[in-house]
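Every protein chain but one is kept in place in this view of the complex.
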Amino acid sequence: MSDAVAEKPKAITSRHDPRFEVTLYKYIGVENSHTLEFYQSHGGYESAKKAITSMKPVDVVEEMKKSGIRGRGGAGFPTGLKWSFMPPVDGRQRYIVCNADESEPGSCKDRYVLEDDPHQLIEGMIIAGYAISATKGVLYIRGEYYLGYERLYKAIQDAKAAGLLGKNLFGTDFEYEIILHRGAGAYICGEESALMNSFEGFRANPRLKPPFPAQAGVYSLPTTVNNVTSLASAVHIIGKGADWFSGMGTDDSKGFHHVQVSGPAKRRGVYEVPMGISYREIIFDLAGGPTEEVKAFIPGGSSCPMFPFTDQYLDMPMEYASVAKAGSMLGTGGIMLIPQNKCMVDALYNVVRFYAHESCGKCTPCREGVSTWLPSMYKKMLAGLGEKGDLELLEDVSSNIRGRSFCPLADACIMPVQASIKHFRPEYEYIIEHGKSMYPRQSRWAD
Amino acid sequence: MKVKVNDVELDLAPGTSAIDAVFAAGYDVPYFCSQEYMSPIGACRMCLAVVGAPRKERDGSWTMDEATGQPKIFYFPNPMATCTTAIMEGMVIDTLSDVTKKAQGGMMEMHLINHPLDCPTCDKGGACELQDRAYEYGSGHSRFIFDKRHNEKHHALSELITLDRERCIHCKRCVRYFEEVPGDEVLDFIERGGHTFIGTVEEGLPSNFSGNITDICPVGALLDTTSRFRGRNWEYDHTRSTSLDDASGSAITIDARTGRIERIKAALNTQVNKNWIDDGTRFGHEYAASSDRIKTPMLRKNGKLEPVTWEEATLFISEKLKKLSDNQLGIALRSDATLEEGVAAKSLAEYLKTGQIDHYPRYASSVISANPASFNDLATAGAIFVMADATEEVPMVDLRIKDALKGVTPPTLMAHGVPIADLRLKERMPRKTNILSVAAPYRVDLMKYAAHSMVYPTGTEVEVLKQIIDASTDAGKALKESLSAAEKAVIVLGAFVLNSAEASKLADDLAKATGAKVMKLGAMANSFGLESQDVLPAKADYSYPNMLSGSAKALIVSGLNPAQNAEVAQALLKLELLVVHDLFENETTALAHVVLPAKSGYEKEGTVVNLEGRYLNVNPAPVDGGQAVDFTGFVKELGDALNERLEGRSVRSARRLLKKSLELDLSELPLEGTIASAKAGKVAGLKTNTSGNALLVPSMVRSEYLNRNAHLFASTGGNALRLHPADAASHNLSAHDVISVSVGGFKRRLSVQPSESVPEGMMLLPALPDQPVGLVQLDLNSIKKEQVALEVA
Amino acid sequence: MVELETLKPFFAERQDVLNEILGRYPDYGRRSAVMPLLWEVQREERQVNEARIHEIAEILGIQPTEVKGVMSFYSTYHEHAIGKYHLQICSTLACSLAGSDEMYDFISEETGLVNGETDRQGLFSIQKVECLGSCTTAPVLQVNDTYYERVGKSRCQTLLEAFRRGEMPEPWRERYGDNEGAEKAKPLQNTIKTGGNA
Partner (left out) sequence: MSVFEIAKGMGVTLGHLFKKPVTVTYPEQPVDVKPRFRGRHHLLRHPDTNLEKCIGCSLCAAACPAYAIYVEAAENDPNNPTSAGERYASIYEINMLRCIFCGFCEEACPTGAIVLGHEFELADFKYQDFVYGKPDMLVGTKGSKWQRREAEKKGKDVKIGLKSGPRPELEGVDY
């Protein structure tokens, strides 16, 4: 007690830190965790109650800002700041939209929340709705997550019946309802403006910005769009305080994140980790290490440029700034390991084919470049018909697409392509020169 | 706002798009998806350019560049689509840098990878934006070695429009056009990504303005079927003219080749039709190229019409005329005759000392309003009351009303013309339907877009207007209040009101009471002009219907076919002289002593006055019409035979005359025309039927020529008899039956179209110039089925 | 076409479903109901044909072309009938690294169908789809609306056999991660639901 200011405890940046506790994912996988009884008996809806009954909307936004949480959907925009962009209340209906159209290859963190802890998300949406004075929430869930849709549907009904949704929440005059909307299989709906078009019943083409959603979003009304885990995190930030949240992570990246390890790892799965954790810890300690020799890993879903599987990158802390500095993005935290004997060109063809299939067709570089030209070039190389100059052509076409498209989908396709050429150029050169992959395809199907 | 484009500094209004700044500066960027009068969407990504702007510090001062002492320009990391970028203070746009060039060239290459490059067979070749831009910005060769996307070619979207899906570059102009301009969402993208194509589920693109998509398609994906393969763009003679199909005075471009009209396209008139024309105007030109046109004068000899020279024909006429005393000759022009023709007819009438001169069809009341509304008044109105079937009478009124519903004022013209990307326009803008009220005796198209619409019993216009003026009903009161309250209110009156002098008077009273401007929809292209020039009978007894029923001993009719009515035909037989000046042989030429070849509206030179009172030039397309002349030419020929130099013997002579009275030089009108004030003529009342079981309704398609317009005929199924399904059942008629029937003495051939939008007990059929809008008795006993609709097996 | 026109309106007898769906959205957002309505038709009829497109357009007061444009944008609405068991094999990278290509080959061989085909009996249809969000439990086989994760060869075989018998086995859960141990892989059961979309 000698110092006036107690030294700030060191932030948690490792799962090995005894202070770390799994919070958001605590009940995932537990039997009946998706029911209202279970949720309420484990402290559910306390945060919402706290926020609505004892805090002003501004305070909630401030608390979120203070926590330093950044959007978990991929772009990493500070959530609190986003909420504060809403125009002053002017009598117009306002919307909070939950983007549960999780379709990025390598990501499945939201699915577990939607399926196993829907009430946590509903509570997060109530808090967010309260913070931005929106009385309507839109929950856009991708069409394939039918189990999640069923459970959310039930959860919303239950919450309504229990008075947790509807009018006069927690005895106040705050009202809130959630519109559950099911997508139908389009990756582009993960883009917020495309999602809004899709919700409104239009083709899911991205919209022109400005106006931004805060000015004219759903039905041209003020709207905020957040990812599932961003909203679910709000429950804990309000419940445990912004300081608890910012007690994890680094200066640049606060709190926890959810990483999903896929590819040849011993225990591929979803893990809640503090920000600033090293990739080595995630891959080796949590996921049990690779089952075969690995040459690269994608740090945050397929749209993020890959890193070679070297110490330099493995020891890098998982935070927005460091990853960006190394030439990639934190994305959704979908870490994918690419084994040594998987042909990189083949792997990239798979990625490119995904984006080709998901391009909405609105703008030329994406429709013609991503959706037509790139897959053709990869197919040609893989068929052993590559010619001298093809790699340069691929690079040039990529550079003509990158940064030229209407929305970031084309960039999401081009960045991994460019990264793969940068790090694994010899594999491209080999396939062009020899007409066959450096690593022939082999069966990977377990019994 | 100050903007710098390359080396040119400009001062432009805030909200201007960067692409317009570039064009205003005299530089060029390629673009495909932007289109005048439509929302910019940034889909084609061709207009990319390096763009930068200075930034402000927290205290509001510019962030300075230490090296130069000027505000530092922060460039966007990627080239920006200039069409969707609004200019900012101090913005710098660089369209000449290597980055810009590479971006544009790369995009051009991608546009072409799936384009079939079948320019030699493509009708757009030579006038194709993609072709032009590929020359200017393309690299000249493609690095895309794979198979191009294959898709359906020559797919008939409707009888009038052919779609080639391979050529489509997905600029979305057509899809946006339908949503934004006429508001009929009948075309959309299907599928997604590289498989996207445009298509429709509705058969035949049910829209009255579908043809405009062929104009705005930047490639040859959407083509006008009437002109398909008729010629190449460089072979056409392009003539800018004014459409004589309705009273809007829409600007058109007539494309003719080797003496034949092959295509009509919309021309730009920012004040009238903007870039658009309706389908009736666009596709209804085929009749002019029919092979059965009258090409030489003909004289009846021994009961048979024989080709003669103009001299022989006019000599015959002049001999006959000399035997007539005053006021025995009747002269009747169709209401789409030019101002010059009207003057010629008047001067001929004066010379021949007859007061029996008229134009037809016309209404019982004047079409010249005391407080006339212009199209721009209509497009910016705060309240609109339409008492007409505006879409069919003057389609452009329909389109400009939809402008008003959007609430965006017409754009200010820039140095390069209409802004290419008007950032105020957005996709799927909400429409202020509550400013529009529509009343008509049956369900009209415009009612879809009106918050308040009313279908009143046929012939009760007077009662309806009284209700509004007296505010005796809630709806009437609300309407009157909204018209009074609106800063700018416009009342649109069509044939149903103008046909009744009483209703017309009430409507004028309503306008006066509410301070609204009035737009009166003239019956035909030059109704306004001919009335303002007093091409009207000296007294009521000399009106055209009276001429036909005996007031005239001799008759010169131009463009009219009165003998369709069997009763009138009998009366015409008694005439001492019947001169018919027309395009085709018909019931009246069969009785005529002299038949003279007339010019179609595409071949005439002259002036028309549209419903705003706007003087617009009609220019002749080089068309082979044989010895056809317009009415001024007839006056000249007749004058020669009479040894007289009559006024109005040529367009120039008529214009000299008009210059004096109008103080307007009609040979030097600006392209968008000139509005001059006009006073209503002394309209001698026409008797109109007040009873009948059928209503003749206006039609945007010229019913009299429909059977010569093969494509339009196929698209509309011919002139339709529309009736309520219950009535159809009781008359034992079914859809698509083709019947011949006597309608008020006119033998009509009609195809049956049952429709819920028609009130029970009333049948609707299109009016003819000689059987204009109004009630009529359809003889149910005379119905003969010529062709029974095929049952679908 | 003639056949389609004589189809009974789909929602005529399902007014409650229709009203429930329309009731979800605000009045100014009536059009939002287009996707749920399409889902409803697709669930019952395993396809959305042109007559239904017209019907939905009528309900929502929009043009059929618009409905078609929206419907065709999404990959899970089908113009032609899919099988009773619509086998969707995720083929994106994570699943591909776990052998989904081989799984596709296997299923294709077993059913005699290729991507996009439906067999004549209407039992199976197969479709290669993009990422299903089951990357950590790859490879995944989605049958109608049900996920079967970590589908090895023997599991795949057992599943196909069950489908042929008209059974829809309960999906098992086998996940690692923070939820590890909370539930164990359950054995494949050959009971529970039969047929149709879940």
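Here the chain labels run A, B and C in written order, and each chain numbers its own residues starting at 1.
The rule is short, and it goes like this: a contact is a pair of C-beta atoms (placed from the backbone, for glycine too) under 8 Å apart; a residue touches a chain by one contact, two chains touch by 3 or more.
Note that the coordinates shown come from a computational prediction; the quantities given were computed from them, not determined experimentally.
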| item | value |
| --- | --- |
| Omitted chain's touching partners, listed by label | B |
| Hidden-chain contact residue, picked from the options B:235, B:541 or B:786 | B:235 |
| Identified contact with the non-displayed chain, of B:2, B:55, B:154 or B:682 | B:154 |
| Among B:121, B:409, B:473 or B:549, residue touching the chain not depicted | B:121 |
| Subunit B residues that touch the omitted chain in the full complex | 118, 120-121, 125, 153-154, 228-232, 234-235, 258 |
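Here, only the chains that are shown with their structure count from here on.
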| item | value |
| --- | --- |
| Between the pairs A-C and A-B, the one where more C-beta pairs touch | A-C |
| Separation of subunit B from subunit C, taking each centre as the mean of its C-alpha atoms, in whole Å | 50 |
| Centroid distance [mean C-alpha coordinates] between subunit C and subunit A, Å | 24 |
| Distance from subunit B to subunit A - Cα centre to Cα centre, in angstrom | 54 |
| Residues of subunit C whose C-beta touches two or more other chains | 69, 73 |
| Multi-partner residues of subunit B (each touching 2 or more other chains) | 188-189, 191-192 |
| Contact footprint of subunit A on subunit C as seen in their complex | 24-26, 28-29, 31-36, 38-39, 60, 69-70, 73-77, 91-94, 96-103, 106, 129-139, 142, 145-147, 152-154, 173, 175-180, 182-183, 198 |
| Residues of subunit B that touch subunit C when the two form their complex | 184-192, 199-202, 792-793 |
| Complex interface listing, subunit B residues touching subunit A | 40-46, 48, 77-79, 81, 84, 102-103, 106-107, 109-111, 113-114, 143-144, 146, 149, 169-170, 172, 188-189, 191-196, 426-428, 430 |
